[in-house]
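All protein chains but one are shown in place.
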Amino acid sequence: MFEMLWRKLRLAHQRKKTPVSRSRRDLSPNLEANLTAFQEELGASPDLIIRRLTLGPRPGSAGALIYIDGLIDKQVVNQDVLLPLLNEGNWGKGQDVTDLLGYVAQSILAVGEMQTETELRQVVQGLLAGDTILLVDGQAAALLLSTKGWDKRAIQEPEAEQIIQGPHEGFTENLRTNTALLRRKIATAGLHFEEMKLGQRTQTAIAIAYLKGVVNEKLVEEVRLRLKRINIDYILDANYLQEFISDAPFSLFPTLTFTERPDVVAAKLLEGRVAIFVDGTPVVNTVPALLVENFQSPDDYNFPYYYATMIRWFRYLSFSLAVLAPALFVALGSYHQELIPTPLMITLKTATEGTPFPLAIEVVMMGLVFEILREAGVRLARPFGQTISIVGALVIGEAAVTAGLVGAPTIIVIALTAITTFVVPGLLGPGIFLRLIYTILGGVLGAYGILTGMLFTLLHLASLRSFGVPYLAPLAPVIPADLKDVLVRAPIWALRTRPRLIGWPRPQRQPFGFAVDEEEKGEDGHDKG
Amino acid sequence: MTKANDAGRRRLWWKKSLWLLLLFIMVFTSGCWDRRELENLAVVLGMGLNHTPGGEGYEVSFQIVRAAQIKSPGVSSGGGEKMRPFWILRSSGPTVFEAIRNATFQSSRRLFLSHSQVLVINEAVAREGLTPALDFFIRDHEPRLSLWLLLTAEDPVQIFDASAGLEMVSSQAISDLLQQYHLTSKIRPVRLAEYVRLIMAKTTANTLPVIRTIENAGKKEFYFEGTGVIKGDKLVGFLDPIETRGLLWVLGEVQGGVITFDVPGKKGKATLEIFTSSSTVTVQVKADKIHVKIEVQVRSGLGNQTTYTDLSTPDQFKKLETRQAEVIKGEIEAALAKAREYGADIFGFGQQLYGHDNRAWQRLAADWERHFREATVEIKVKAVLVELGLTTRPVLD
Amino acid sequence: MIILIVLVFLGLFLYEAPGLVAEEYWRELAVFTLLLLLGLFLSILLASGVELPYVESVWLDLFTGLKKGL
Partner (left out) sequence: MDKERISPRQLTFLVISFTIGSWIVLPSGIEAWQNLWLIMFLSLGQGLGFAYLALLLFRRHPGKTLFEIHEIVYGPLFGKLFSLLFLWFFLQTGAGALAVFVTLLKTTVFTTTPDLALLIPWVIIVVYGCRRGIEVIARSNEPLVLATIGLIIASVFLVLNIFERENLLPLFNLPLSAVLWNSLGIAVFPFGQNVLFLMLLPKVNQPQKVMGAVFRGMVLAGLLLSLLQFLAVGVLGKVGELFVFPTYEFYRMINIGEVLTRLELIPLLNFLTMGFIKIMLCVYTMAVGTAQLFNLRAVQPLFFPLGILILLLTRQIYPSISLHLQYIKDVQPYFGLFFCLLLPLLTLGMSFLRGGPQREMAS
C-alpha cells in the first residue's frame, strides 16, 4: 500500500519535470548558415519558400525572404515587401547605413507590424505563425514581418446556436476576427485582451478577455494562473482547455460555458465574466459558469419579457421532462400503479399487455436505440441522415409496437424525451447521463430510487464551484436579487444589477426604471445570453 | 480548490470513480422486490363482501378488468368469441385479508386493489357488524379511503354481473353514477372515509346506499333504492328514497333533483327543480333535554307543470313555495320518524353537540339513543322559487 | 454474508486509510479504525443472528422500571 502510494508520488514528481526546454540557439551572422539552420529545423518541406535577393545600395549584400506558402498573404508579400525591396530607387538615401535591417524596417517596407528577433526558435515560431522573415548576410538578426493571411471561413451564424431574432453572426476559427467581433460589440476602452501561447507543439494562441472595472480582478488572476499551469502538448479546440481548467474535472456538469456567439460573450463580459478565446476554433469559453446559464438563450433578451419568461419556463419544464420522464414512467409503471388515475391506468395496461420485458428494460433499451439513431444521424452525411430517421422512427418504433415487443406508451415517452432533450443544448450530455441513471434507479427502487438519485445530484451540484462561484447560484445559495433573471426574465430596465456573486465589484448596471433622461443605454444593450 | 496537486488529483480520481461504483453496486444489489409490472397486475375495480355459505368466514368477490378485451374491441383476436371485459372471481377465508390472499390460488396475476372503486357489502354481513369486515380496507395500504360503500341484499356477484350500461365495467358505472347523485338526491353515497369518520363520532349513525339488480328486457341491471341505516356498526333498518332525501335535506347535501307535488287548489302537479339547498342545525341542551333546530333553505325553479293554470304569477309562486316547504318538511319528518324508530342518530345531532358543546355531549353520550328519541325537533323550511324556465304559462290555459 | 461484510469494511478502510497515512493523521486513523471495528463487530453480530437489544425497548423498560420504583 505505502509502496504504491510512494510510487505514485514519485511518478507525479517526475511528471512535473517533463517539460523539456530546448537549448537556445541564436542566429548566426552568416546567411548561408542561417538558411541551413532553417532547413534543418523545418525539413525539406515544399511549402517553405526561400527567396534570395540582393539588398541595399550596389553592390548590395545577399539577403533572403522566407515564408511558408499558404500562411501568408501573397498580395502583401509581393506588393508591400518584395516590390519596395527590389526597387532600386529606394536605396538612394541609405548609402552608408550599417544596420541594413533597421534601415529596411524603418524606411522601406510598407508593412505595419514587424519585429526584430535574434533567436532561431523565435524566428521559426514567427515563420510558422505566418510571418515573413527577412534575413541579411552579415547580421545575426531577422526581421519578422507580419504578413499573415490565409483562407478563412466567412462570418456565419453558428449552426448549433440558432436564434430567431437578434444578431446572426458567429465567431470564426480566426482569433483576430473573433476579438474584432467582440470589439465591435463593446466599444469601451475597458475591454482588455491578454494573449498567451499554449501547447508545446501547436503553439496555439489563447486570449482572455475581460471588462476592466466590471470584472473581479482576482478572477482574472485566477484564470491567468490556471491557464499558465496547463502543460499540454497540443490544443485543437476550446474543450482541451476546458478539461484542464475546469473546477470539477470529473463532474458531468460543465463548469465552463461555451458559445460561438459574439453577442453572448459580450453579454457575459458585461456581467463581469472572463472569456477565453482559443485560436483555431470558433468556440469561446466564459467563466465562471452557472447551471442556470444553460437555460438562458440570447433570444430571451431579444423578445418581450413576458414571452421570454414563458419560454424560459418551458425550457425548465423540458429539461425536467427530458431527465425525469422515462424514470417516472418506469417508477409509476412498475412500482406505483396506485398513483395513476384509474382510466389512464387501464389504458396503459391495455397498451402494455403482453410485452415480454419489464418496463425499465423496455425504456432503457428504446432509449439506447434512440441515442444510437441520433448519433448516426449526426455523423452521417445529410442524405443518409434522413434515411436513418425514417428507418428509426417508422420501422423500429412502429414495428416494435405492432410486434408487441414494447408498449406504445414507451415509444411516446422516449419520443417526448428525444425532443425535450434538445431544448437545452448546453446540458445535452449531463441530461442523457442523468436520464439513464434515473431510469435504472426508477426501475430498481421506484420513486424512492429516483429521489435518492436526485438528492445525490443535488448534493453534487451544490458542492460544485466554478471559479469560486457556487454552481447552483442563485438557487442554492438562494440569492433573491438574482432570481429576476432566473425564475423570470424581468424587463431589461429592471435587470439593473449584475449577478451578485460575479459582478459584485460593480453591482449596478443602471439606475432603476425606464426614464430616458439617463443616456446610459449604450453600455447595457442587453444582458447575458 | 486549485491547490490540489497532481497526486491529490489522481487520488481524487479514483475516489470519485469509487463513488460511482458504489452507486452502481447499490443499484444492482438492491433489487426490485416490490416491482410489479403493469401487465402482470389484475386490476380490481370492484369488491364484494359476503358471508361464506357455511357461516363463519368471509367470501370476497372481485371484479377484475380484462385489459386485453378493452383494447379496440373491433379488432379482437381473430374470431374467438368475445369475452366480457371483466372477470369475476370469488374466494373465501376466515378473515377478509385471508380471503383476498386466497384469491391468488385462482388468479394468474396479482390482485391489485388500489384502483377498486366500490365495495358492495351483503346485508347479512352488515347486520353482524361492519368493523371486523372493514378493518382490512382501512388498515392495508392498497385499498383507498375513497372506496364507495354499498349495501345489497343479494350476492354481490349479481351486482357485478349486471349490465354496465354505457361503461365497460359495472363497478366503474356504479362509481360514476354515485358521483352524480345530485341529479336525483335520493341516495346518499358514502365513501369509506366518511363511514370511518361517522363511526368514530360514536353517537352518529351511518347510512349506506342500497343497490339491487332488476330485470330489464331480459338483462340484469343494477338499481339504487333507499338507504340502509347502520347503528354503531350494525345494519338496523332502511330508509326509502323519500326518507333518504329527508336525511339529505338536514345534512345540507341536496344539490339537485326534482320535487313533485299537487298544485294547491288546482288539479294537477308541479315539478320543481332544486338548484341549491343549505341547512343549519343547532342543537341545544336545556336540563339534559335536547332541542334541535333545523333550518333548511332551498332555491328551486319551476320545471314542469301538469295543470292548466298560469303558475307564473307572484301569488301562485308564493303558494308553490309554501307547498314545497311543507313537502320538504314532510320528508324530513318522515326521515326523523324512521330514525327515532331505529334509535339511530343519522342526522349527526350528536356530532353537532360534540363540536359545539363538548361538555354536554360527554354527559349525554352514554345514553344518546334515549336522548335522541326524546329530542324536540323544530323544522323550518324556507323555499324560494327563482326561475320559470323559458315559458311563463302553459301553452294552453 | 460475513465475508461480504468484512470485504465492505476492508474496502472502506482501504479507501480512507492511505490518505490519512500520507498526511500523517495518526490519531484520525486510530479513531477511524476504532469506529470501523465497532461497526464491523456489530454487523457481524447482527449478520450471524445474535439478538441485540432494541434501543427503544431498553429505554421503555428502564422508564417503566423507574416509574414503578418511584
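The letters A, B and C name the chains in turn, as written, and every chain counts its residues from 1.
Operating definition for what follows: a residue touches a chain if its C-beta (ideal position, glycine included) is under 8 Å from a C-beta of that chain, and two chains touch if they have at least 3 such contacts.
This one's a predicted model, so the numbers in the text were calculated from it and none came from an experiment.
For the chain that does not appear, the touching partners among the shown chains are A, B, C. Of the candidate positions B:D34, B:D288 or B:E341, contact with the unshown chain belongs to B:D34.
Here the missing chain is touched by one residue of B:P132, B:P264 or B:G355, and it is B:G355.
The residue from A:F38, A:Y210, A:F277 or A:Y335 that touches the chain not shown here is A:Y335. Across A:Q162, A:T188, A:N231 or A:S463, the single residue that touches the chain missing here is A:S463.
Listed here are the chain C residues that touch the chain not shown: 12, 15-16, 19-20, 23, 25, 27-29, 31-32, 35-36, 38-39, 42-43, 46, 52-57, 59-60, 63-64. Residues of chain A that touch the chain left out of view are 335-336, 338-341, 445-449, 451-452, 455-456, 458-459, 461-463, 470, 472, 475-478.
Against the chain not shown here, chain B presents residues 19, 22-23, 26, 29-31, 33-34, 114, 138, 141, 144-146, 179, 193, 196-197, 200-201, 351, 354-356, 358.
What we mean here is this: only the chains that are shown with their structure count from here on.
Centroids built from CA atoms put chain C at 50 Å from chain A.
Here the spacing of chain A and chain B, counted between their Cα centres, is 64 Å. We define each chain's centre as the mean of its Cα atoms; on that basis chain B and chain C are separated by 54 Å. Counting partners per residue, chain B has no residue that reaches two or more other chains. In chain A, no position touches at least two other chains.
Interface residues of chain A, counted against chain B in their complex, comprise 8-9, 12, 15-16, 222, 225-226, 247, 249-250, 333-335, 337-338, 342, 345-346, 348-355, 358-359, 437, 440-441, 443-446, 449, 456, 465, 468.
Partner chain A is touched in their complex by these residues of chain B: 1-2, 5-7, 9-10, 12-13, 16-17, 23, 27-28, 30-32, 34-39, 41, 43, 45, 65, 67-68, 70-71, 112, 114-115, 117, 142, 144, 172.
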